[in-house]
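Note that this complex is displayed minus one protein chain, with the remaining chains in position.
A and B are the chain letters, set down in written order, and residue numbers restart from 1 in every chain.
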Amino acid sequence: MSTERIEGELGAFRDEYPDAANVVRKLFAVSFAALGIGGLFGLIQALHRTGVFRFIPSKDYYTVLTGHGVLLALVFTIFFLCGIFTWSIVDSLERPLESVTFTKTWVAIMSTGSTMAGVAILAGFVGEIPFQADVLFTFYPPLQAHPIFYIGLALFIIGTWLAGIDWFRTYWNWRGDNPGQSPPLRTFMVLMTMLMWYLSTLGVAVEVVFFLIPWSLGLIQAVDPLLMRTLFWYFGHPVVYFWLMPAYLIWYTILPKLAGGRLFSDPLARIVFVLFLVLSTPVGFHHQYMDPGIPEGFKFLAMSNTMFLLLPSLLTAFTVVASMEYGARRNGGTGYLSWLRNLPWGEPAFAAMALAGLMFAAGGFSGMVNAGMNVNYLVHNTLWVPGHFHLTVGTAVALTFMGVTYWLWPQLTGKRLQHRTLATIQPYLWFVGMTLMSNAMHRGGLAGIPRRTAEPQYENFEFEALFGTIGEIRWQIALGGILLTLSLTLFLIVVVGTWLVDRSAIAVDGDLPPALSGPEEAPRAINNLRLWLVIAVVLVALAYGPPLYTMIQDGLFYPGQPPQPTALEPLWEVLL
Amino acid sequence: MHIHRFEKVWLALALVFILGLISTIAYGAVGPGIEMIDAEGGTVDPQNLDETEFADPGVEQVGEDEYEVYVVAKQFSFEPGTPANGVIRVPANSEVTFYVTSQDVVHGFEVVGTNLNTMAIPGQVSKMTVEFGDAATYGIVCNEYCGAAHHAMEGRIVVVPESEYEGPGATNATSGNETTTNASVAAAQQVAGSATEVTA
Partner (left out) sequence: MSTETAGEDDEHFDPIGTATLIGIYMAIVVLMWIFTYFIEFLGRGLTIVG
């Protein structure tokens, strides 16, 4: 595990698999562009809603918020996922892309879809053009966006489906050449994640393709808002795991190496991913605890599934920390806790991932409160909720992605990481900024401050904070937002700076050590993808079949509601 | 398959913890009797609210200390609730059942600093019963994005001392249906009177 082996060589993923490296670089480039714009939008929101600095009209806040949500939660995360999964498949199966044309096709479809949705959102700033998509990340009807927003989303999802086919095809070809072998851990993780994704995107695909696109074109008069919410959340929770599972892949396979150790247990990692496939989807009703029209029993079932979904994360916490501890002890670490000092905190890739994991532990707690059926009354749609997901997707995922970039970007570009000092500061700055912003958001939520609101300052009442004051909460959110933006800027400087320099020895060892307990120790059934998929489908059918059946009893479109705003002329009529 | 004994212990602990979380929630349901918003409120046709119980939303007295409040959420106010539509006035120490729906898009109905919190979804009725104690004023906020002026959507619930409560009719600024309003005012005055006697 010496870094010297690579010093002085140009050996990198880029040289072994130039086509794959090229595709991954492009996916990362789109991802980071979305991160930059989405992050800037986040800063505008943090300053606007706290009243610290307002330079846009409050109605445009919602355009900014839609952009922030879609660009960060869909474009940044999923383009990055496609990059890291493509790298995982190629690197772990040691096979180049099966067909560069096919790969480029899905990248193009995803990019086209994102651009269409993005144009619809940004057009919300310009009153004169009849495009808008001020519908936020959840696009709950009857609020309606321009058809290109929905068509763009549909294309984007189709692109990810094709990406999955690409990875599966590579795996099947590999299996043909290596009969009887269990797939490498990274490949296994990619395949399980994609099975979950196929199962869960069905919900949003049905919502968008069969209801929202025809509705936005004027072909359907009205849609049932509750049914649409239900289809959205069928997808809306698994998408959270779609962001998280690449981070888990990184924590399981790369983080232990960066800590100077190796993975504790390969079979356990596989079990964790099986649990994610099986349990991620039949939980969506926990986003609808406060919705009328859904019997309590279905909510309770979703809650039980959600609570059991804690299990893979709790197991992960143990395995990943133990893998780090193993590294620290090999580097001379001792004691119950003093071994923590023997971890490479000065390495930006390691520091980013470890801090991300720490914040995920905190986010885990607020997630339990979100998931607790009746205690959800306390926090539903308050600032607590964005406080929670800025710890999870906004840090556990985002900071892990930034961390792995410090390690992978040199291998993809064949260039040495630039601005190391900035890269070293960056994760800590993010950690401090997020600590300020997120703790304040949680406390603000307990005080009842709503999320998704441009000016949460009211005439009829005052918020009362349980801890601290409302004024102090606002300042912490604003200051946290500023520090996070600063951290993000440092990250982009490092990435762009590295991309622009000439090639040199990269000083990164791309080899990943095998696990202490290897895949050969796993029970054979663990690699039976079909078995796990069938179980997942059965659980989904049990959790969603009865409630969906009751919802459509009174008709697919009843109780229905025509679109808002109604000022938009249906495109269909314009075309005719 | 080899699993370290620490991991076995952790797995067991994690399962106990998860069951503990579920038990806490179940306790909340059976102990303090917290109910979830569910399908009990039924559905309405959001395009024809005029033909439903939401035609003339407001407070109604249905028993000695029992009231019903029909609330329509709309861009960008609550009716009743937002002062321009008349705030919601109920007497102290009463049991109040809220029926909340929306006439346009999805809204939120959150009584700030309390556990009264629901989504107002077109076509669905949120039915929630709460017990008000002493006189107090509560803020209502829309906590789901509902359009360009979402941040202006707010309201108030005023819990007045029983002796000062003048009946539900007094709350309804937009009295669309004269007969019901008058009838409920009369009924409420009777009850308010009897309540005063009891306290005196």
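One rule holds in what follows: a contact is a pair of C-beta atoms (placed from the backbone, for glycine too) under 8 Å apart; a residue touches a chain by one contact, two chains touch by 3 or more.
Because the structure is a prediction, the values reported are computed rather than measured.
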item	value
Residue among A:P96, A:P214, A:P344 or A:G364 that touches the chain left out of view	A:G364
Residue of A:P18, A:P57 or A:G335 in touch with the missing chain, whole complex considered	A:G335
Residue touching the undisplayed chain, where the options are B:V106, B:M128 or B:M153	B:M128
Touch criterion as defined above, residue of A:F318, A:W409 or A:Y544 at the omitted chain	A:F318
Where the unshown chain meets chain B, residue by residue	4, 6, 9-10, 13, 17, 20-21, 24, 28, 32-37, 97, 111, 113-116, 128-133, 136, 138
Interface with the undisplayed chain - residues on chain A	1-2, 262, 264, 317-318, 321-322, 325-326, 328-331, 333, 335-337, 339-340, 361, 364-365, 368-369, 372, 374-375, 377-378, 446, 466, 513, 516
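Quick note on the criterion: only the chains that are shown with their structure count from here on.
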item	value
Gap in Å, rounded to a whole number, between the CA centres of chain B and chain A	35
Complex interface listing, chain A residues touching chain B	58-59, 61-62, 65, 134, 136, 140, 142-143, 222, 224-226, 229, 264-265, 267-268, 288-296, 299, 303-304, 307-308, 310-311, 314-315, 318-319, 322, 368, 371-375, 377-378, 380-382, 447-448, 450-456, 458-464, 517, 521-523, 550, 554, 558-562, 564-565
In the complex, chain B residues that touch chain A	1-4, 6-7, 10-11, 14-15, 17-18, 21-22, 24-25, 28-29, 34-39, 41, 43-47, 75, 83, 87, 100, 104-106, 108, 110, 112-113, 115-119, 121-127, 137-152, 154-156
